[in-house]
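Showing subunit A:
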Amino acid sequence: MHRRFWFYVTSCFLSVAVLISPVSLSAETPGYNLIDWNDLMPEPWVKEMTKEMAAVGKLSNLQDNSEEANKAMSVMRKKFDEAPIVKAQLNKKVRLPGYVVPLDAERSEKREFLLVPYFGACIHTPPPPANQIVLIRPTAQSKIKKLPESMDIVWVEGEIKEGRVSTSQGVSGYLLEAVSVAPYEVKPVKR
Partner candidate 1 sequence: MTHALKLSQLSHAWGNAPPLFDIAQLALLQGEHLFIQGPSGCGKSTLLGMLAGVIEVSHGQLEVLGQDMVKLSSVGRDRLRGEHMGVVFQQFNLLPYLDVQANVLLPTRLFPSRAQAAAQEWGDAQSQALHLIQTLGLPQSVWQQPVHQLSVGQQQRVAAVRALMGSPRLVIADEPTSALDDANQLEFLDLLLGTARRQAASVVMVSHNPHLAQRFDHMYAMPLRGRA
Partner candidate 2 sequence: MMWLNLAWRSAWSRRQALAMVMVSVSVSVLILLGVQQLRDDAKRSFSNALSGVDLIVGPRGSATELMLYSVFQIGRPSRNMGYEGYTALAQLPQVQWAVPIQLGDSYMGQPVLGSTPEIFTRFKSQGQGLQWAQGRAFADPLTKPEALSEVVLGAEVAKRFGHKLNDKLVLTHGQSSGLGTEHEDHPMTVVGILAPTGAPIDRSVIVSLQAFEAIHVGWGMGISPSAFKAAGGAQQALDIKDLQPSSLSAVWVGLHNRAEVFSVRRKIEGLERGQLMAVMPGVALDELWQIVKVVENTLLLVGMLVAVSAMFSVAAVLLVAMAGRRKELAILRAMGAAPLALMGFVLLESLLVCVVGIVAGYVLCQALLMAGQGILRTEFGVLVQAGWPAAQAWWALAGLCGVALVASLVPAWRAYRLSLSDGLHPPSV
């Protein structure tokens, strides 16, 4: 079970690498600036979490499935769930690529979805921290090129706002009212 932890870490980096390296072909709306998933995590929090993850990782390697390791994992998880947001990013017009996790059974262009940085963020892998999940809300004016389906990769453009989750650490989560949602086309990188 703790192996999955490292799987999360590596897949996170790999997926983000997929999203960053190739050049996307879809049209860009002027005024919306490309941001990185890393921009959504506060630096001091990242530093703290990296240290903690290393500690938990060491523990799980030595005593897999022990009570101590499990407890450390669940503490880690709680911190992820309450991950703080980067206030500086709020109300900015951004352009962000990510994987789609649909929220409604209803398959229409109005349906809300979560945008996450890596593939398979719901079935078998641990979910990302709360500051790596963006709730995307299409409006009547959104330009949606193709109905976003589970696990599609898309470009989303809109203004980032804060979500409404209150935790012991304060407000968590991001919300984005989408101006446009377009499929992400991966061009093979020429060597």
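Note that in this section a residue touches a chain if its C-beta (ideal position, glycine included) is under 8 Å from a C-beta of that chain, and two chains touch if they have at least 3 such contacts; residues count from 1.
Selection rule, in plain terms: all candidates are chains of the complex that A comes from, given by their letters.
Bear in mind the structure is a predicted one, so any value in this text is a computation, not a measurement.
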TODO: Using the definition of touch given at the top, pick which of 1 or 2 touches subunit A in this complex.
DONE: 2
Task: Interfacial residue positions of subunit A with respect to candidate 2 in the complex - done: 77, 80-81, 101-108, 110-114, 121-123, 126-128, 130, 133-135, 149-151, 163-165, 173-175
